[in-house]
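Structure first, commentary second.
Missing here is one protein chain; the remaining ones are kept as they sit in the complex.
Order of writing sets the chain letters: A, B and C. Residues in each chain are counted from 1.
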Amino acid sequence: MAESVDLNADVGEYDGRAGSTTDAALIPHVTSVNIACGFHAGDDLSMRDTVRLAVRHGVAVGAHPAFRDREHFGRRELNVPRAELEALVMAQVSALAAMAADEGTAVTHVKPHGALYHMAARDAASADAVAAAVRAVNPALVLVGLAGSELIAAGTRAGLRTASEVFADRAYRADGSLVPRGEPGAVIHDPAEVAARAVDLVTRRDLRAETICVHGDTPGAAMLAAGIRRALEEAGIRVRALTR
Amino acid sequence: MAESVDLNADVGEYDGRAGSTTDAALIPHVTSVNIACGFHAGDDLSMRDTVRLAVRHGVAVGAHPAFRDREHFGRRELNVPRAELEALVMAQVSALAAMAADEGTAVTHVKPHGALYHMAARDAASADAVAAAVRAVNPALVLVGLAGSELIAAGTRAGLRTASEVFADRAYRADGSLVPRGEPGAVIHDPAEVAARAVDLVTRRDLRAETICVHGDTPGAAMLAAGIRRALEEAGIRVRALTR
Amino acid sequence: MAESVDLNADVGEYDGRAGSTTDAALIPHVTSVNIACGFHAGDDLSMRDTVRLAVRHGVAVGAHPAFRDREHFGRRELNVPRAELEALVMAQVSALAAMAADEGTAVTHVKPHGALYHMAARDAASADAVAAAVRAVNPALVLVGLAGSELIAAGTRAGLRTASEVFADRAYRADGSLVPRGEPGAVIHDPAEVAARAVDLVTRRDLRAETICVHGDTPGAAMLAAGIRRALEEAGIRVRALTR
Partner (left out) sequence: MAESVDLNADVGEYDGRAGSTTDAALIPHVTSVNIACGFHAGDDLSMRDTVRLAVRHGVAVGAHPAFRDREHFGRRELNVPRAELEALVMAQVSALAAMAADEGTAVTHVKPHGALYHMAARDAASADAVAAAVRAVNPALVLVGLAGSELIAAGTRAGLRTASEVFADRAYRADGSLVPRGEPGAVIHDPAEVAARAVDLVTRRDLRAETICVHGDTPGAAMLAAGIRRALEEAGIRVRALTR
């Protein structure tokens, strides 16, 4: 059976510093990007510039909505009412969608960022709020979440197409759950091993791996992405965006 | 000839304080509202709640985009590059549009707020950026600006329908320009006089008056709006939203 | 026995709108002000301007620190680590202290705002963090908190002088606790009754009332403050700042 997988990266997360350079190096090696929408990082201009960069390299454009928390880069869980959770996801996804449309492309997927990603992975009510917001903006959007998480289940409940995400630089247990950070061997640093694991994750039968995340904020991110992509292709796995 | 005019108010400009109460009293008396989009005031939730309030009272829903400046309520002119000006207007209008759609309605118009309104009234390049952004989100949107301003001219250049705004509580010169604040008699405080002026503004031939602004942050705003409306109707002027 | 009490108001809570006008009307009628420090409202300039206004009217200058949350006017409880809670109180109090010193006066007291006030009233750990922060900036500062609250207890534990606050427009139970908002009669609206209650609160034996809060964001706040003050003075209660 011919396997295929998407390679995604979080981009547009800069604030006037050199982030755009990193993105420009990384984007050619992935098939999808998740663009920060100004709530945890980036701003209106970076959203637009990053859409253009994605278009230039032919990668799929996704929204990367987060809690309104620049101070902590969206990494702190905030206790917001469900109606507000929905509203903040809608605001971010629709703003990016408008910019994408103006650049002649369309947003294809949504992947929550940081604390919102983790909260929606664990908590069904939050997951339903995120899924409802995505559906409200456009029911054709693909919802990206942690493989096996509540967010994937919520997306399915909401009638959305979902994509299960895995991390090639993280160790997994036999049951398909992540080894928690802090435990020995939880994070894999060797680029060759990360690439080998990417192949392994896609071919495992106990874990659904539709998209692999490449962390863009590590110095060698572009090299790492290139290595993962090469390893996947050499293993006969087609690397392509979710909606292609 | 049967005249008609729109009565608009800026709403959703609260931050956890009692703004929503004021809005609830004022909205029944106007025909259009301009909803703050979280950049100068309001947040994702107030946007949604205010859309609902507008729907309940059958008034037209508009976006009220502003500079990203909560500290100064969007009242300070910021020197942002044109590409960013376009992007920030697009982000705000499209976010509100998504919420309106989810509530079963649609945004009908856009009126810039505060410093953005004044800058776009005076400066053709800024005005063109605002008009381009509005057009990019939806070319059917009506662009509201100061009567006789660069923003109205820019809207026309961009092929947008425009609506010229007048202020019933401000004195105008013979040439149709506003008497600057600070000059004697520039601001009219007497509700009866404000109502009479509203009628006068609509029937004047030297000034285009398609929508009248009611300032919502004054204590008796709801009473004032009701008074203006009554005076207009008694003068045989139909009070209705721009797109109806 | 000669009784005395302080009359305090929260001020400097504006964002480019007409707040300063309200403050100018209210400040002459109170003996202490709590100045917003830019985290929930106000900014660097309003802090300074409000210190000047307080100096001009001879009222005591206090800091009104809050969570970093302009979107919700500091009215939402945020789950911040204790070290950060301390740090954010220190940052706000010390910034105001510097401005006060530059205007030839000194900060005399600290009263937390909104959600921080309520959290510190209820939760001993939060209360200890606030008290530690105040003490770190200046151990001579008076800590203002809800009468009978954990914050008052924490201030005492930290060796700070404290001031117990009561609300003249709120009903109290026989045990000295507030009737919760939402219950019938919880909030008193009649100015004459509020003034009478202020006298009653100071003379009750079951409740410690060292400072009475006048809510400044209601339209008739200045009148209300004047009425309370007159009633207190007519009852032989001296109205003066905490440290005088």
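Everything that follows uses one rule, which is that a residue touches a chain if its C-beta (ideal position, glycine included) is under 8 Å from a C-beta of that chain, and two chains touch if they have at least 3 such contacts.
What you are looking at is a predicted structure, and each value in this text was computed from that prediction instead of being measured.
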| item | value |
| --- | --- |
| Visible chains in contact with the missing one | A, B, C |
| Touch with the omitted chain, as defined above, among C:24, C:90 or C:207 | C:90 |
| Residue among C:7, C:30 or C:47 that touches the chain left out of view | C:47 |
| Touching residues (missing chain, whole complex) on subunit B | 68, 71, 77-79 |
| For subunit C, residues in touch with the removed chain | 38, 43-45, 47-48, 68, 81, 83-84, 86-88, 90-95, 97-99, 101-102, 136-137 |
| Absent-chain interface as seen on subunit A, which is shown | 15-18, 38, 41, 43, 70-76, 217, 219 |
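Operating definition for what follows: only the chains that are shown with their structure count from here on.
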| item | value |
| --- | --- |
| Magnitude of the superposing rotation for subunit B and subunit C (Cα, nearest 5°) | 180 |
| Averaged-CA centre spacing for the pair subunit B and subunit A, given as whole angstrom | 38 |
| Centre distance in Å when subunit B and subunit C are each reduced to the mean of their C-alpha atoms | 37 |
| Contacts with 2+ other chains: residues of subunit C | 71, 76 |
